[in-house]
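What follows is a set of notes on a single structure, which appears directly below.
Only one protein chain is missing; all other protein chains are in place.
By written order: A and B. Residues from 1 in each chain.
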Amino acid sequence: MSALTILLDANVNSSANYFQIGIQLLVAIGIVIVMMVASHLLGPKRSTSEKLENFASGIESHGNARAPMAIKYFLVAILFVLFDVEVIFFYPYAVNFKELGWTGFWEVLLFVAFFLVGFIYIIKKKALQWED
Amino acid sequence: MQHIWIVLGVLFVLLNIAAGLIWLERRMLAMWQDRLGPNRAGPLGILIVLADTLKLFFKEDWIPPFADKWVFITAPAIVVASVLMSFVIIPFSPSIIVSDLNVGILFFLAMSSLGVYSIVLGGWASNNKYSLLGALRGASQMIAYEVFMGLSLMGIVMLTGSFKLSDIVNAQKDVWFVFKQPVALVIFFIAGVAETHRLPFDIPEAESELIAGFHSEYSGMKFGMFFIGEYLGVTLISAMTATMFFGGWLGPAFLPPWAWFFIKTFAFILFFILLRASLPRPRYDQLMETGWKVLLPLVLLNLMVTGAIALWIRG
Partner (left out) sequence: MFCKNKTCNTIHYSPLTIHNYYMSDASAILTSLHQQFDAVTFVPQQTVDNIDTLWLPKENIVAVVRYLKNTISAPFNLLYDLCGIDERDRMGKEKLPAKDFTVIYSLFSLDRNKFIRLKVALEGEYPSIPSITSLFKNANWYEREVYDMFGIKFEGHPHLQRILMPLTWQGHPLRKEHPARATEIGPYRLINETIDREQDALQFKPEEWGMKRESDDADFMFLNIGPQHPGTHGVLRIVLQLDGEDIVDAVPEIGFHHRGAEKMGERQSWHTYIPYTDRIDYLGGVMNNLAYLLAVEKLAGIEVPDRVKVIRVMLCELFRISSHLVWFGTFAQDVGQLSPVFYMFTDREKVFDIIEAVCGGRMHPNWFRIGGVAQDLPKGWDGLVRDFVKYFPPKIKEYTNMVIRNSLFKGRTKGIGVYTLDEAIEWGVTGPGLRACGLDWDFRKKQPYSGYEMFDFEIPTAQNGDCFDRAVVRVEELWQSLRIIEQCLNNMPEGNYKADHPLTTPPLKKYTMQDIETLITHFLNVSWGPVIPAGEAMSCIEATKGANSYYLVSDGNTSSYRTRIRTPSFPHMQMVPYVSKGYTVADLLSILGSVDFVLADIDR
């Protein structure tokens, strides 16, 4: 709980910091828009039949590219979500690690152990194995 | 007002570095490959940067009819904007920093993880099989390596007790973190290469397999944006490596702090290019396996060992 409050404390930042980020965001997006629009206005417009087809190594493309894909990719993505959520708990621990001392260390070690159990389970289930 | 000047200055310098990298990378690759590289326009061919940029501006702004128009346009914009945003928290010198957030590292991780959207959206919008495969590879690769990238930096956070980058730099006054966290450096850099999908981890593009991967259908300035995004990403990871592990702007006083920062960053940019010149590309599943089965346990171990040693020293 203390970790969370400290994390929340972090948000109580001087608003000036975020003002600059806002400026940076505006300018960055501005740059992107200017580049795109300038190239849109400057570039020629020549439509030829070749450009109308998507590239498939010189053969007319066959079928829809947006076909259902293998489940493995999604599996990796979902595992990422799981692990990333778990990993996030390390962040507040890391920043408060000195205050939490040895007690905190043993607790986190326990957490890592749980984490690893899940991880080993996944490996045993061959969820990360790409080839069948 | 000063803030605005810093923002404009930083962005100006960054865009010039990104453009300059076009030239630098081609010259360096050429040097390492016993070639000449661009050498016609201007001294040492440096004006190729100008020529390339102008060429991109005057290319046709083509959106294929089979593509999803708005997604197709948004994808390259995201990568440039998100990487530019990441630079907000980089301390170029004690005084030159857009915003010294106390959640600096978190902000960096958040912004750099947005990059994956540009790959997925670009690949999906293109409605091309190579693009789609590239996008799927890119997505899996980038999200996997993000886990380790964040974790690899936590050792340093433990040692400094802060997410703030200026604190981290100042904590390196005596010893750079590279000596305290060597494993973290290796993992962070590997994850960084994977995040920027540069050779040897250019698997989403993998020229000899997927033509140009997720940006096969892109041309003109929109392709140029992916290009600039990639170079900005290289600069970002190099700058982060320099800041986190090599003392950022710290250095002997005969050079100003920002000069030290740029020298260090430049060294890592060169290292990126050297990697590209020398290593073959692992296979997609090998990259994923290494990530999950080697780097993840290793990074956890690094955290625990760091914690144990730090507590033990403190007693």
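Just a few scattered comments:
The rule is simple: a contact is a pair of C-beta atoms (placed from the backbone, for glycine too) under 8 Å apart; a residue touches a chain by one contact, two chains touch by 3 or more.
Note that the structure is a prediction, hence the values are computed from the model and not measured.
In the complete complex, the residue from B:L15, B:I63, B:L199 or B:I269 that touches the missing chain is B:L199.
Contact with the chain not shown here comes from a single listed residue; of B:G42, B:P94, B:G161 or B:P282, that residue is B:P282.
Contact between subunit B and the absent chain runs through residues 29, 32-35, 129-130, 133, 137, 199-200, 202-203, 206-211, 276-286. Although one chain is not displayed, its contacts with subunit A can still be listed: residues 56-63, 67-73, 130-132.
Keep this in mind: only the chains that are shown with their structure count from here on.
Taking the mean of the C-alpha atoms as each chain's centre, subunit A and subunit B sit 14 Å apart. Subunit A meets subunit B in the complex at residues 10-11, 13, 16-21, 23-25, 27-29, 31-33, 35-36, 38-40, 42-46, 51-57, 61, 64-66, 69, 73, 76-77, 80, 83-84, 87, 90-91, 94-98, 101-102, 105, 108-109, 112, 115-116, 119, 123, 128, 130-131.
Those residues of subunit B whose C-beta lies close enough to touch subunit A in the complex are 3-4, 6-8, 10-11, 15, 56-62, 64-66, 73, 77, 80-81, 84-85, 87-88, 98-103, 106, 124, 126-132, 136, 139-140, 143-144, 146-147, 150-151, 154-155, 157-158, 161-163, 211, 216-217, 220-222, 224-225, 284-285, 288-289, 292-293, 296-297, 300, 303-304, 307-308, 310-311, 314.
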